[in-house]
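This report concerns only the one structure given below.
Yeah, one chain of the complex is gone here, protein chain that is, but the others are all in their spots.
The chains carry the letters A and B, assigned in the order they are written, with residues numbered from 1 in each.
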Amino acid sequence: MDRTVSDTPRLAARLIEGEPAALARAISLVESDTPAAIDILRAIRPHLGHAVVVGFTGPPGVGKSTLVNTYIAELRKRGKSVGVVAVDPSSPITGGAVLGDRIRMAEHTLDQGVFIRSLASRGALGGLSASAAQVADLMDAAGRDVVILETVGTGQSEVEMAMIADVRVVISAPGMGDDVQAIKAGILEIADILVVNKADQPLALQTCQQLKAMLGLRDLTRRSVPVLCTDAINRTGVGDLADAVEAVAGRVKQRENRSAVAGRTRHLLAQAVAKAAETHVMQSRTQTIAAIVQGIQEARLSLSEGARQVLNNLGGEGHDG
Amino acid sequence: MNKIDTRVLDDRVDRDAMAQEWRRGYEAQVSSDKVVRNRSGLEIRPLYWPEAGTDPEFDQKLGFPGSGPMTRGIYPSMHRGRTWTQRQLIGLGRPEDFNGRIKKILKSGGSALSIIPCNSVYRGIDADEVEPELLGTCGTIINTVQDMDICLADIPIGEISIGLNDPNPFTMLAQLLVVAEARGVSWDRITGTSNQSDYISHFVANHMFYRLSLTGARRVQLDAIEWLAENVPNWNPLSVVGQHTQQAGATPAQAMGLTLASAIQYAEDCKARGLDPNRFLERFTFFFDVSISFFEEVAKFRAGRRIWARLVEERFGATNPRAKRFKFHAQTSGVDLTRQQPLNNIARVAVQAMAGILGGLQSLHTDGYDEVFTTPTEGPAKVAIATQNILKHEAGLCDVIDPLGGSYYVETLTDQMEAEILAVIKEIDDQGGMFKAVESGFVQRAIGDSAAHFQEAVDTGAQIIVGVNAYQDEGDGTAHPAIDRPDPAWIQKQIDSLAAYKKTRDQARVDAALEVLRRAACSESDNTYGALVDATRAGATQGEIIAVLRDELGFGRPLVVV
Partner (left out) sequence: MALTATIPARVLVTKIGLDGHDRGSRIVAAYLRDAGMEVIYTEPWQKIESVVALALQEDVDVIGISSLATDHLLVPKLMKALDGAGLGHIRVIVGGIVPDDEEAVLLKSGVSRVFHPGADRADIVDVVARLARDAGANRPDG
């Protein structure tokens, strides 16, 4: 087969038809930031906006993947086709990763209505890989009714996800009330739905109460956030979760507007700039960068002043490394 | 290390009294002890101990075999009285093939029988549902009572100890019981062990055998233990397995600790069922890996025996002295064996077997030197048995009980291993017990870390493996064994025979019996095992039975930790 850029429109066309192999390939091209990526993303633009993008976030081990698995089953019962983007961390040292989220979703491997893709964070700043949003768009364009994003679950990822997902499900586990407290500021701001998973374990109700109490302390003018209990293994509470997601999605889709979309794009751009700057600073062999580094070391330059200089420098001499 | 209890009397008089007590036990077991002399003509006594001096540590930690701390052995006479059982695992092709081979083995002096089913049986599926390529490659295809009957044709099943590699929910045992019934052999004459009953070890390290969900397996396990105690009183329903975890990568201390932690879990589960520790603990047996790390293995077994005896008394309050006996089967470690220069494996197996024997095992399987190529073929299997016989008769390993006892090194190491093992048990206790610790993936992670650690040592050359990362010799002249796969025509016959079996049975009766089994599984108060035996008798296949239980109690999905 001819392997030139002219294949890209065909690939995009196949993707829009919903062909899994084309979707898989397009994801790789976009994820790897290849030249073809922009062509594909442009080609799919008219086909976006169908899917509801649901983010699942929460600390490692709370049962996100297991709950996604159970939630997929529920969605399939409701006749929805599903795409899943499951992000696992890359090693910051080697860049390698073992991607294991889909182990918990094995029962859906042979279901044509479910397409699961594991992404490594590849050094993206937050938990969600920088390209996850674009991957979600690809799945949307391929006609998936619901796209689920499972995050790494640490650090900034929650907030990042907030920018991408239509509906944000934040998951915690029994006895994690205190942990939640520690990070609650960020979490409570973004959550559309709070889930206490592992409801089969002791303390589940108590944690649920705790979360509700915390929510009660918030500004009363804000929308209400349901707190649900699920047992991802015995599959209880998942129908309620699906209902809640649908309710939120209905609201969100209505108030989705131009400025929200622009805000999201702006956020993604900011992330990309940060990533580019990082790569530039870490890999550059130029005098300029070395001089800035030395200036900071010798306390002649503040960090923020150094950063400003780097950004100025980025535009100019970025090609002598 | 355990603290010395200074209340124990430590003068000579008591030591003598203990020795005399041991002597009485010994003579009861060995009615006509013959004089043993070595090649220089010196007389070899069955046991050596510090006869003079005061040594409270000896009394507290070692004592005499068959009593007290049990460190030196669980019987007064150990191998000098009765040598270990040679239990070689076999299982090939069709039931007819198995029967032919086992008859040969029994004729040539074998005393026990052990059945390994086909991988498809381990997975709980029948021959008509599996890719035929995979049938009968590693074990015997046994789906029905009829298959079991053929396996055991002309075998006096009431007179021979039978080892069944029959994971939870124990369908092979049910088939055996129905065969016994048909032959008029009463169930109390059936002896042997369900030696793949440790579903926790399967969940963690031996996934092929793991059929029902953890909670489902737990339920059926207890049902079986309870039902068998009533109906098949001389059967050992539980063998707690350390082999799987050690082969998966756990260190010897870790493997012993995890095994004891599992035994604790099973015992606590039995107690919670209202069973009597004095009765059920007596029926617990163990199954371990024995690696080439010679002294470490000896110390592992001595320490494990000591800990178990204490646990039985202190943790479960059992007073029955038989319950304190840490009876174990050992299998030489296949992981130590190499594809490179395979004849070297004979030497490795001999050293491993010695460690197990001097560690006080009750039963032993030695691997063939073709371990890394295939399930043992006939030639290598013979060498493996000969290795046991050489150790037994030529090396004189059976002459003396616990011959390494008293060595500064071995005693120190035994204490140190004991401390390590206790630390593992404590860790598991802190996790809320073994069941919880495997549910959360804690144990899987720990084993994986140890496996990676060992591999790292091999990769860097810190651990030398002859022929693999040192002393390599490409053309060492050893031929790789030719592998025989089952004849596809025979396999087809076996599949056909299953179809014929299904046609001739009373289908209504099968359906009804499976329905009763299903209802038993759904009701907390029914015993599933009785219903399982009934379904087997009615003609249900193992695959059908397991499918029903999987439906009701959950499919066994191991927790894969990466």
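To be clear about the criterion, a contact is a pair of C-beta atoms (placed from the backbone, for glycine too) under 8 Å apart; a residue touches a chain by one contact, two chains touch by 3 or more.
The structure presented is a predicted model; accordingly, all values stated were derived computationally and were not measured.
K.L.:
Would you list the chains present here that the left-out chain is in contact with?
P.N.:
The chain that is not shown touches these displayed chains: A, B.
K.L.:
For a quick check of understanding: of B:77, B:119 or B:291, which residue touches the chain that isn't displayed?
P.N.:
Among B:77, B:119 or B:291, only B:119 touches the chain that is not shown.
K.L.:
Touching the left-out chain: which of A:25, A:235 or A:264?
P.N.:
A:25
K.L.:
Of the residues A:48, A:99, A:274 or A:291, I need the one that contacts the missing chain.
P.N.:
The one listed residue touching the chain not shown is A:99.
K.L.:
Consider the whole complex, including the chain that is not shown, and state which of B:36, B:106 or B:138 touches that chain.
P.N.:
Considering all chains, including the one not shown, the answer is B:138.
K.L.:
Can you say which of B:259, B:340, B:387 or B:414 touches the chain missing from this structure?
P.N.:
Here the residue in touch with the unshown chain is B:340.
K.L.:
If the hidden chain were put back, which residues of chain B would touch it?
P.N.:
119-120, 122-123, 130-131, 133-134, 137-138, 206-210, 247-249, 335, 338-340, 372-374, 448, 451-452, 455, 459, 465, 468, 480, 482-483, 485, 557-558, 560, 562
K.L.:
If the hidden chain were put back, which residues of chain A would touch it?
P.N.:
Counting over the whole complex, chain A touches the hidden chain at residues 1, 3-5, 7-8, 10-11, 20-22, 24-25, 27-29, 32-33, 36, 90-91, 94-100, 102-103, 106, 109-110, 115-118, 120, 122-123, 276, 279-280, 283-284, 318-321.
Going forward, only the chains that are shown with their structure count from here on.
K.L.:
Round to the nearest whole Å and give the separation of the Cα centres of chain A and chain B.
P.N.:
Centre-to-centre distance between chain A and chain B: 48 Å.
K.L.:
So in the complex, which bits of chain B are touching chain A?
P.N.:
557, 560, 562
K.L.:
In their shared complex, at which residues does chain A touch chain B?
P.N.:
98, 100, 103, 106
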